[in-house]
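Left out: one protein chain. Kept in place: all the others.
Chain naming follows the written order as A and B, and within any one chain the residues start at number 1.
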Amino acid sequence: MLNESSYSSVDDKALVQLAQKGDMLAFEELVARHRDKIYARAYSMMRNEEEAIDLSQEAWVKAWQRLVQFQGESSFATWLTRITINLCLDQIRKNKRQRSESIEEMDEESGGVERQMEPVTFNPTERLERGELRARIDEAMKKLSHEHRTVLVLCEFEEMEYKEIAKVMGCSIGTIMSRLFYARRRLAALLADLKRKDTP
Amino acid sequence: MTARTSILKGALSLWLALIALSLFAGAVRADDVKFEAVLIWGTNDEKSPDPSHKPVSEAVAKKLKDFKWSHYFEVARKNVSVSKDEKRVQMSKDCTIVIKLLENNRVEVTLIGKGKTVGTMKKEMKKGSCLVTGGNSSNSTGWFIIIKQTD
Partner (left out) sequence: MMDQETQIKIQAFLDGELAENEARKITALIARDREAAALHAELKNTRRALAGAEQGITLPESRDFYWSKIRRQIEQLDQSSQLQSVPAAPSFWESVNRLLKPVSALAIVVLLGMMVFNLTGSDSGSDLLVASSDMDTITFRDDSDDTTFVWFADKPENDVANVGDDTTLN
């Protein structure tokens, strides 16, 4: 074990190796470094603070349990993000089983409307301060269904390919492409709407 | 040595130990011990729906800085004097705490919500010691009870 203050100067790879030998302080340092990112990913998918906190914690606990299996094929952060995404997907499926689908969601699934929408010709996020942009995106993302938000998160934030997303979500590439298209177009329309509301 | 002999020796030892312990069992406090109990509501709303709630003091806000809410309101504050018997304090219509003095400067605090025991804590406390308890409440808010020994 190192001195408590030394862990902050150690890189992720070395911390993982220490943690794999049972060094809890090394694992704590990994948590401190990546907790925001992991929470952010869970929040992007769930759009619920409490669920995101719970799921991100669960991801860390699972990471501890599976640490010996991590061989460094990707970065630790990437590996952990994938664990988080899978947990979020499980929770989304569980939530879906427990509630009946809203009419809006059924409309989204049946699709078609986004293909007939006129393109949004102005850039609704131009000249926005970063914080304001994030707030608008946050508001717009909340209005998407879980499935559409998930496919957007996996494509835009996780930078996964269509076939990877299809595998993770358990559906066809065609479905992924349709959902992604709907999600993007709906988001554009929502952002444009927010801009129009703000413009005097 | 047979098992029985061994056990008899052990039993004698145990009896001696019990006598020894009982002879210097911790002193029961002769005087009353004073506590302050504060019921607090945590929320991200800027105002409480109840106008009588006021924002918590800076000292209290500092104690709660680790928690996720942006605003904390004092719902009730009670000063309590506890002697030999336990003391029940009603913090709100549905929230009661029971404070009991134990041996060796230990204090037992029981939280009761809507007639049901939420939990019991036992800890050593002295003047200035603080026990902060809390949990989630409805609508993504939180509750806290801060118990401080003031004397």
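We adopt the following convention: a residue touches a chain if its C-beta (ideal position, glycine included) is under 8 Å from a C-beta of that chain, and two chains touch if they have at least 3 such contacts.
Bear in mind the structure is a predicted one, so any value in this text is a computation, not a measurement.
Contact with the undisplayed chain is limited, among B:80, B:98 or B:131, to B:131.
Across A:7, A:43 or A:76, the single residue that touches the chain missing here is A:43. Touching residues on chain A toward the chain that is not drawn are 24, 28, 31-32, 35-37, 39-41, 43-44, 49-50, 53, 56-57, 60-61, 64-65, 115-116, 119-121, 123-125, 130-131, 133-134, 137-138, 152, 155-157, 161-162, 177-178, 180-181, 184-185, 187-188, 191. Although one chain is not shown, part of chain B still touches it, namely residues 3, 6-7, 9-14, 16-17, 20-21, 23-27, 39, 41, 43, 48-50, 53, 63, 65-68, 75-76, 92-95, 103-105, 111, 113-114, 116-124, 126, 128-139, 141, 143, 145.
Here is the rule we go by: only the chains that are shown with their structure count from here on.
Residues 68, 136, 140 of chain B are the ones touching chain A in the complex. Contacts from chain A toward chain B in the complex involve residues 49-50.
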